[in-house]
Structure formats: C-alpha cells, structure tokens
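I have a structure I would like to understand better, so I am pasting it below and will then ask my questions one at a time.
Every protein chain except one is present and positioned as in the full complex.
Each chain carries a letter (A and B) given by its place in the written order, and its residues are counted from 1.
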Amino acid sequence: MTAAPAGTAGTALLDVRHVRKVYEGAGRSVEAVRDLTFGVAAGEFACIVGPSGAGKTTLLKCVAGLLGCTGGEVVLEGARVTGPPPGMAVVFQEYGRSLFPWMTVRQNVELPLKERRVPKARRRELVDEALDAVGLGEARHAHPWQLSGGMQQRVAIARAVAYEPHVLLMDEPFAAVDAQTRADLEDLVRDLWKRLGVTVLFVTHDIDESVYLGQRVIVLSNSPTVVLEEVAVDLPAERDQLATRSDPRFAELRARVYKLVQQAKSGHRPGTGDA
Amino acid sequence: MSALGLLRRAALLLAVPALLVAAWWLLTAGSTDFFWPPLSQILGAFDDTWFHGRFTRDVLPSVGRLLAGYLLALVIGVGLGTAIGSVRTLRALLEPVLEFFRAIPPPVLVPILMLFAGIGTGMKILVIVSGCVWPVLLNTVEGVRALDEVLGDTARCYRMRPHSRYVHLVLRGASPQIAAGARQALSIGIILMVISEMFAAGDGVGFTIVQFQRGFAIPQMWTGIILLGLIGVVLSLLFQLVESWALRWYTGLRGSEREG
Partner (left out) sequence: MTAAGASGRGAGRRRHRPSSAWGLGLLGLAGLMAAVELAPRAGLVQRRYLPPFSTMVSSLADQAGTGAFWRALLDTLRGWATGLAIALAAGVVLGIAIGGVPLLRAALASTIEFLRPIPSVALIPLAVLLYGTGARSTLLLVVYASFWQVLVQVLYGVRDVDPVARETARSYRFRTLTRVRTVIWPTALPYVMTGFRLGAAVALILEITGELVIGSPGLGERIAVAQTSGAVDAMYALVIVVGLIGVAVNLLARATERRVLRWHPSVRREAVA
C-alpha cells in the first residue's frame, strides 16, 4: 500500500483541517463535505481527484476563501483563511467566464497587479513575462473572446502567474478544452511550477491527468466527502507526454488511483473497509 | 470597405427616404388642401419659422431640459439600480413596487408633478427624470443580477477593492442592459419633453407647435413636426454612436459566440 509521505501537519504551507461544509437550503440541508484533512507542503504539486459530485469544487472554494466552512479550518502560511487570502491565485474551469470580456488580454493580466498597487514599471515587466511564459506575447492587445478556448485559459494562467502567488489553486482548468490543447497546457503548468517554485493544488476528475501532473494524488470519497487515500507519485520529475505515459510505473499508479476512484463511486469510505 | 461598396450602401441607405420625400413633394405639389400644404411651402417656411430667434428661444431650452433630465435619470437609475441589484433582499423587497412605477404611463406624471413643482423649468426636468428613470433602473437591476458568478469569484480572489469592483465589474458587466434601458428612456424622454410643454409652458418646441396648430398656421405646424422628427433622429444617432463605442466588446463577444 502506498502511504502518503508528504504534507504532514506542521510543515505544510497549506493546511486543511477537519473541513466540513453543509449547504443550508429552504427547509433542508445538504452535507457536501464531511471531514477533510490534508496538507500541502511548500513547493509541492498536489492533485485532488474524486468521482463527479464529490464536492471537489466546494472544497476548492473553501480553500480559496470564497465559501465559509461549516466546521474546521483552512490555514495558509500560518494564518486562518476567512476570505480570499493574499498570495493565492485561482484558475477556474470556466475560462470564458473568468476573464473580463471588456478588457484586453493585457488589461486582464494587469488588473490584479493594479489592485495590489504594484508600481507601473514592475507591472509592465510582470505582465510581459507572464504573457511570454504562456506563449501569448503576440495576443496581448486582443480581447479574450477573440481567442480560442485553450488560449483563453492561457490568459487566465498568465494572470495567476503574474500575480506571483505562493499557492496556485486550479479547479479542473482543462476540463473544457480539446485533448491536444489539454496536453500542451498540462506541460505548460508543470513547466511553470518547476520554474517558479509555486505550490500548486490541482483539482481534476481526470485520473491520468492527476498522475501525470502531481507529486501526490489525494483521492476523495463520494459525498459527504472525506479523504479516501493519498497516493504518492514516484515518477521522475522530468515528465513527457509520450515517455511518462508509457512508463510501466505510470500505468501502475494510474490503475491504483482508478481503483480507488471506482471504490469511491461505489460508496466505499475509509472507516468502513481496509483503511 | 471599398469605395464602391460604400457608395452602394449609401445608395441603399438614402434611396427610400429620397423616394418618400419625392413622393410627398409630388403628391402635395399643387395641393390646395388646407391641412396638406405643398412640401415646397413647408420647407420654405422652415427657415423663417425656426432660425430667426426661435432656435435659441424654444429649441435650445427644450433640448437642454431633455438632456438635463435624461442625464440625471441615468445617474439616479444606474446608481440605485446597482445598489438594488447587488442586495438580494432589497431587490425582493422593491421589485413589485418598481414594477408598478414602471407600468404607470409616464405622461400621467405631468399633472402630478405640476402640483409639486408648478409649471416651471424644474417641473419639466422633474417630469423627464421621473419618466426616464424606470427603464434605466429596472434594466440596471437586471444587468447586475445577471453578472457572472465566476467573474465575481475572480474579482474576490484577486482582492479587488470595492471601488474598482464597482467600476470594472459591476458597471461594465451590466452595461449592455444599462444601454438597453437608456435607449428606452431616451424615447420616453423625448415624449415627455413635448408633452410637458404642450401641457403648460411659455416656450419650447412642443408649446410652439401647439400654438401653430391652434392658430391654424398649418405650414408652420408641419415644420414643427419635421423638426421634432429631426431632433428624435439626431439624438438617436448620437446615442448609437456612444453605445457602439462603449459596447464594442459586447458586439464582438456576441459575434464570436454566434460563430462558435
């Protein structure tokens, strides 16, 4: 059994402790997340997978400070998260809806920096670097809707990168782009992570993607959600769409995560079985 | 666009209006009908009627009151609309009340406001404001309500300050609906400009036209109708100019959605 070596409490940059989320509706309440505890170490690339409806987006919104937790707490760099914290950037799945359509690509990337009152010259530098890093140097004066889906998501990534976050949250960022673009974007994110030393928490429902990208995969149960198991990904740091995916170890890990997700779908929970 | 294409478009644009004017001209050419004087006579009277004193005495005050009332209504409507649209409870509380006020045909506000504000310039501006404000207000509420949640989350994540959130997210995001409301408000504003002057005034285009009608100065009355038409058309063109500039992104966005 592959136990989780990384992210033990105390040394973690991001600590999720016994987070619980109950949605209060009219006359009835739905428990989406029951008890989630895990940590992400500084500089780590962690992926979260789970069956659809596992409350992945709810969890991510709690971590991002967009939703309040019903119980437990999220601690980022020693401070409890009560609202969107500084030093955190989020890339949403709905790229088309997270960019300001009335601003150019450049203005979109620059806006958060203006809000942080970064001086103009430095702003210019950061924006140019970020756009070049995602390969959109040429498109800076275009409007987002003039770009393809993959390019729009690159803009959102550039905006997050230019913000110089310590933690980057990504909520199924490639779920709505085509397969080819998706592979390119995966490599782009790996590349940015290695170059910038940022901590990444990446939510996905795609098992291959989680194994390919992460150093560790956190598998969630079905709703009400708990952590089913954590799987360390001991693949070499250099990853390649062809070589890595045909690596036997990749296949093993993939199968392991796949089995866990299947178990999660059928309602298996850590307390009830071979945990 | 090529010069030929431009020419073609201009021809298409002007062909029918030219035909209509020509038809009017020919049909009334030898007219002895008291109510339908020859167009030549009307056009001949135009300059005499409006450009010797009446332009500054009647036309400018009318248009000035219209613009003052209209702009004031825009500011009030957008301000209140964004506030009401942002607060769910406030919206639920006020929606039926606002629907009622919108449903009152604006001209009946004239007699009411005459009670409060007499028959001066203040009353006329107030009438225009109170008629124009509803479409702007209700459309703004609708626009703010329909703001994209993801965009709102994005703004929060990047810790946008309230002021820039208002300017860059709320106002811009609701601007297509605000523009739709402003367009409705403009035509209501013109109606109210004329009505308030027909009711009680000593100057203004509406007042003057009614004077002509009552004095059976028929060609002059016709020039007034044409002038009102021109005012309507010019203001609408100006509006379109501003709108297409402010909503360039929206037109583009819609276009790309339609293709995609």
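Throughout what follows, a residue touches a chain if its C-beta (ideal position, glycine included) is under 8 Å from a C-beta of that chain, and two chains touch if they have at least 3 such contacts.
Quick caveat: nothing in here was measured; it's all calculated off a predicted structure.
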Which of B:106, B:173, B:204 or B:219 contacts the chain that the document leaves out: B:106
Per the touch definition above, residue among B:59, B:74 or B:209 touching the missing chain: B:209
Hidden partner interface residues of chain B, rising order: 12-13, 15-17, 20, 35, 89, 92-97, 99-108, 110-112, 114-116, 139, 145, 149, 176-177, 179-180, 187-188, 190-191, 194-195, 198-199, 206, 209-210, 212-213, 218, 221, 224-225, 228-229, 231-233, 235-236
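Quick note on the criterion: only the chains that are shown with their structure count from here on.
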Chain A and chain B, separation of their C-alpha mean positions in angstrom: 49
In the complex, chain B residues that touch chain A: 148-151, 153-154, 156-161, 164, 168-169, 172-173, 175, 249-250, 252-253, 256-257
Chain A to chain B touching residues, read off their complex: 61, 64-66, 83-84, 86, 88-90, 92, 94, 97-98, 100-103, 111-112, 114-116, 143, 145-146, 159, 163
